[in-house]
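Missing here is one protein chain; the remaining ones are kept as they sit in the complex.
Going by the order they are written in, the chains are A and B; count residues from 1 in each one.
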């Protein structure tokens, strides 16, 4: 028999249209130990067709990944990102917060107007303040929805991020040096 | 361990935007005994926060009926009653049953529609029939909850009402050249 509070948490998560924080859950499920209930549910659903996952501190149910081949055929492919947008998204995710100039220094080309727009429209990228440096450049970072869409519990789950950091490939980019040496006025293809 | 086919049926039902017939399910979940899988799932979800139900030959998951109240939660936020609302409430308490026109005559200003709504939403004021007079104006009176909130046994406990009356401060107030006068008959009701 499932504990009444665990049932309440299960029902709340099932009914929700969005991933929920433990606080959101508590607001609906009433008094109880949300963390324990979540752990219990995650274990209960382990190996089933539906599983309970955490994405950036928010919880939701989703179908098991290994069943993608069954479910995918009915759905239209979500937006296909251009190579430029894919690279830009990766750079933001692995370096955030990062300025447009830094993105361009890594990619070696200017960022076309639409590239960041597409990522923001998809809800995966957001402006994240300005850097306190000359010119106060606008910074970009990823969103909650980014973690949710790509199935990441947090940015620490980004594939290979630890290796890249250890190899020094995520060190801050020297924007001025990059432009001095590899001046590129070229457009994006 | 859940059977692979049962998992597939579970995921298909979960992801579907509408209830599915066994044929619909078979089209997604691949070859297998849909009936058996549905029976297995229905039993598995029995007593949980989510249940598998059949309606007219179509199957879908839904939140357990006894937990439906969790989906709509009200949160109370303390808010201070405005001055206009407090005055209006006081006038109703001392003069009930009283029409809106009479309240306005006593206050000397028009009463916004929202003011009475707020008092009724708070549960302190109720409509109390109509006056048998031209226009049959709606009358307002206080409620049991009003007495409870303000710690009164009855309206007789309103302090100073006798002194005020003796001082002539509770005399009926003229409404448009004295045609309408406050009734005091129901005052102690």
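Operating definition for what follows: a residue touches a chain if its C-beta (ideal position, glycine included) is under 8 Å from a C-beta of that chain, and two chains touch if they have at least 3 such contacts.
Just so it is clear, contacts and distances are computed from a predicted model.
One chain of this complex is left out of the view, and of "Segregation and condensation protein A", "2-oxoisovalerate dehydrogenase subunit alpha", "Phosphoribosylformylglycinamidine synthase subunit PurS" or "Galactose/methyl galactoside import ATP-binding protein MglA", the protein name its UniProt record gives is "Segregation and condensation protein A".
Here one chain is not drawn; of A:44, A:131 or A:149, the residue touching it is A:149. On the side of chain A, touch with the chain left out of the figure occurs at residues 12, 14-17, 20, 27-28, 60-65, 68, 71-72, 75, 77-78, 81, 83-84, 86-87, 89-91, 93-94, 106-109, 148-152, 158-160, 164, 167-169, 173, 177-178, 181-186, 188-189. For chain B, the residues touching the chain absent from view are 11, 14-18, 60-63, 71-81, 83, 85-87, 89-91, 93-94, 106-108, 118, 121-122, 124, 149-152, 158-160, 164, 169, 173.
Everything below uses one rule, namely that only the chains that are shown with their structure count from here on.
The touching residues of chain B, counted against chain A in their complex, run 1-2, 6-12, 14-15, 28-30, 47-50, 61, 63-64, 67, 70-71, 73, 75.
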